[in-house]
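A single protein chain has been omitted from the complex, and every remaining protein chain is retained in its original position.
The block that comes next holds subunit A.
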Amino acid sequence: MNDILSLSRFGWLIRKIFIEKTASVFGSMLLCFIVTLVFYGMVMLLQGIAEAQNDAFLVGLTLGGALMASVVFGYFSNDATGVSFLTLPASVLEKWLSGILIIGLYFFLFLVYFRLIDLAFVAQYHHNLNTHSPYYKEQYELVNILRFTDSTAAQNFTMFFNFTGIMMLGALFFNKAAFIKTALVICSILVAGFLLNLFIINLLIKNVQTAFPFSIVWLWVGKERARLDLSSENADIVKIAFRFVLPAILWVLSLLRLKEKEF
């Protein structure tokens, strides 16, 4: 008997999870889609459509992905469900993949959904432009649908994979209120990282205004602000680390944590 991966057993597991967790999985997806739509509309009214596209994409993909990642391994908030999940005769890899599949499904559905609402909002924007305005062409070309291949989308994809990895790990570490506890850990790490980085930079360089880890240092030069960027070689290394290495580590750690999970 294959104790690592059996397609038939994986099929039973997926069927079980989708039937059993229909409300929580699809309810969370629906909630994320609604929040994205509302956020897009509100930011568009307040700050314009270009800002709305980026912000709604960030909220829907990154925060929605994090929420989904927390839901898929949310068995351990309750003794009975935790025991039932861990003692079900399926392999650790199959149980982990079932979570990954749901996160992947959310990723795919979100992109389709976002493209549809983006098309609708952009079409509405174009439709509302005054065709007789001398700036019509510039205004028209100013706003286009968000391309999933541009740098904004790429940054969001990076955040999605990192945050989902952290949330999966968090759901397997914290049994109760995992989403909140993990979010607090993330915030603490970000703040601590920022402060530590600022402290070290201040030891090395004078007149620092502020600094962001792995990115940029702002300096006072007289009364002017000047930026000190990471060299392009180092920036590439950081990019690769955050895009590929860190998510891979986090996702693999979640698999190992599930394997070692005691409950």
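Basically, contacts are C-beta pairs under 8 Å (C-beta built on N, C-alpha and C of every residue); 3 or more make two chains touch, one makes a residue touch a chain; residues count from 1.
In this section, contacts and distances are computed from a predicted model.
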{"item": "Protein name as given in UniProt for the chain not displayed, \"Long-chain-fatty-acid--CoA ligase\", \"ABC-2 type transport system ATP-binding protein\", \"Xanthine dehydrogenase small subunit\" or \"ABC transporter permease\"", "value": "\"ABC-2 type transport system ATP-binding protein\""}
{"item": "Residue in contact with the excluded chain [from A:M1, A:V112, A:L204 or A:V221]", "value": "A:M1"}
{"item": "Residue among A:Q47, A:S84, A:S133 or A:S215 that touches the chain left out of view", "value": "A:S84"}
{"item": "Residues of subunit A (touch criterion as defined above) contacting the omitted chain", "value": "1, 3, 6, 9, 12, 15-16, 19-20, 23, 78-81, 83-84, 86-92, 259, 262-263"}
